[in-house]
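Complex shown without one protein chain; remaining protein chains in place.
Our next item is subunit A:
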Amino acid sequence: MARTGPTSTARRTLLWLAAIIIACTLAVGGGVLAGAASWSPKLGLDLEGGTQMILAPKVEGAGSITSEQLDQAVSIIRQRVDGSGVSEAQISTEGGNNVVVNMPGKPTDAERELIKASANMNFRPVIVATQVPSGAVPEAEQTPADKLPVPTAAPVNASDPNWVDAALMKQFEATSCIAPLTDRPTSSDPAKPLVSCEPDSGIKYILGPVEIPGKWIKTASYGLQAGAQGATTNEWSVQLTLTKPEGAQAFKEVTQRLNSKYLANPEDPQSRFAIVLDDSVISAPASMAVITDGQSSITGQFTEESAKSLSDKLKFGSLPISFEIQSELQISATLGLQQLEMGMLAGLIGLGLVVIYSLFQYRALGLVTISSLVIAGVITYLAIILLGWAENYRLSLAGVAGIIVAIGQTADSFIVYFERVRDELRDGRGLVAAVENGWARAKRTILASKAVNLLAALVLYFVSVGNVKGFAFTLGLTAVADLIVVFMFTHPTLQLLARTKFFGEGHRFSGLDPVQLGAIPLYRGAGRLRTPEETMEVVKGKNARAAGEAERRQTIAERRLAAKEAELVGSRGAGAAKSESNEDSKENK
């Protein structure tokens, strides 16, 4: 039985589609149970409300900024935003030269300044450091007011304990460097001492005034430390180069002072200097040698990763990158909700209109369109949730618009397909054959045209900025969903439906009625051609069907041919008639 082939393939394809959808649903369901995912898509800022800032980096002096520098800038902004207690802020680069900050609610003036300001990297000597990660000293145990230190003299250098006065000591004790962290300023006065934390270790510091400002850092790199004999050891280190002459000169003075303390007592916190980024200590090495040429090497339990991280921070943190707000959008949660509701309403109305039009145009076949659209919708929805979960994809209003627009383009695949099937019916084929032939032709067209769509979505996605990206993304996503549905649902379904009585016999409301499609023989008689499929059709057809079938046996091609042959027989040579008939039969294969 030739018929079982396509039928069972069709059934299998449908089962596969069902399996894919169920698998995705289970994946999302599992995620929801595990508390990692949610059944509703993550919403973009314009639908959820919040603030979006698009920042363009500015480098003083230098014209442009490399992508490495930008990445570093993003991580600096991320630290600042996280440090300021704003939760759920998303920071990303965009278009190769912009930084996008999305955060719920409205940023305060201080937060906005914080984000815009250039990174503040400098070196300060350590005056006091705790040995272990330290929280705030409980109120009862804090040093009483009369015992707080009173400077005995004006400080002579940056490491002088005389910088520590009563107020600073109080602040030091009240500060916590372990969770919950105390909020601390991030752009302090460089001429004054500072209470600071090293977030990685939780150690609490009192630091002296700035001795080496960030602009004196020329560059930094990392690698394996060279041993005494010049052979490489297994120890990672960070090489730091300061500018000459000011950086090297200042560093020489600092290391001379600190190194003498180190030689006296290697454990003395005052032998260390802190590398401070935005008022947080990122590293506080001891000065083990006097550095005279501005070339120093920092060692101590680095892994390759931590050495790279420190070297990157030194290299980029010292860059005076500040940010200019290119665009700032504040959307209230109510407005976002309103836009979402309106977008959904527009989508439903649009879908409703498409449903009505499809039913009007394609009768029962319209139901196939509608169920295909529903399946495409389900696949798109699942994909958005999964992407939201895995890639933190958020649906924006432009994305919603992309989906609504896609309704039309998705439905077009079905239209192209159905019209081809109808064309085949008009040629007098039986429905089963018409579906197979129509599909073979429509498949090419659908693939070629969807390739254009996907290409557009890809180009837009990679080139564009802002809203355009979200739009391009959903456009591409729906094009893929469309292809899946056409191949795995619409075609197999039609294959199966073609074998039902309702469609196969061309019921008036099936949308595939050969009589309505004009596949009625106008001429009868000589020159009948039958394609193999059709012949089989007659053999397999039910009796009731066979009677009707005989009526429509003759194809338009046959009709034309018959007419033409009749016309030609008397007037032209038999050879000409033969070549003509070949032409016609070829055209309808």
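By our rule, a contact is a pair of C-beta atoms (placed from the backbone, for glycine too) under 8 Å apart; a residue touches a chain by one contact, two chains touch by 3 or more; residues count from 1.
Definition applied: contacts and distances are computed from a predicted model.
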Chain not displayed: protein name in its UniProt record ("ABC-type Fe3+-siderophore transport system, permease component", "Cytochrome bc1 complex Rieske iron-sulfur subunit", "ABC transporter ATP-binding protein" or "Protein-export membrane protein SecF"): "Protein-export membrane protein SecF"
Residue touching the undisplayed chain, where the options are A:150, A:289, A:325 or A:390: A:325
Full-complex contact with the absent chain, from A:103, A:195, A:321 or A:401: A:401
Touching residues on subunit A - with respect to the absent chain: 46, 54, 56, 95, 98, 109, 112, 324-335, 338-339, 342-343, 345-347, 349-351, 353-354, 357-358, 361, 397-398, 401, 404-405, 407-409, 411-412, 415-416, 419, 422-423, 426, 441, 444-445, 448-449, 451-453, 455-457, 459-460, 463-468, 471, 475, 513, 516-518, 556, 566-567, 569-572, 580, 583, 586-587
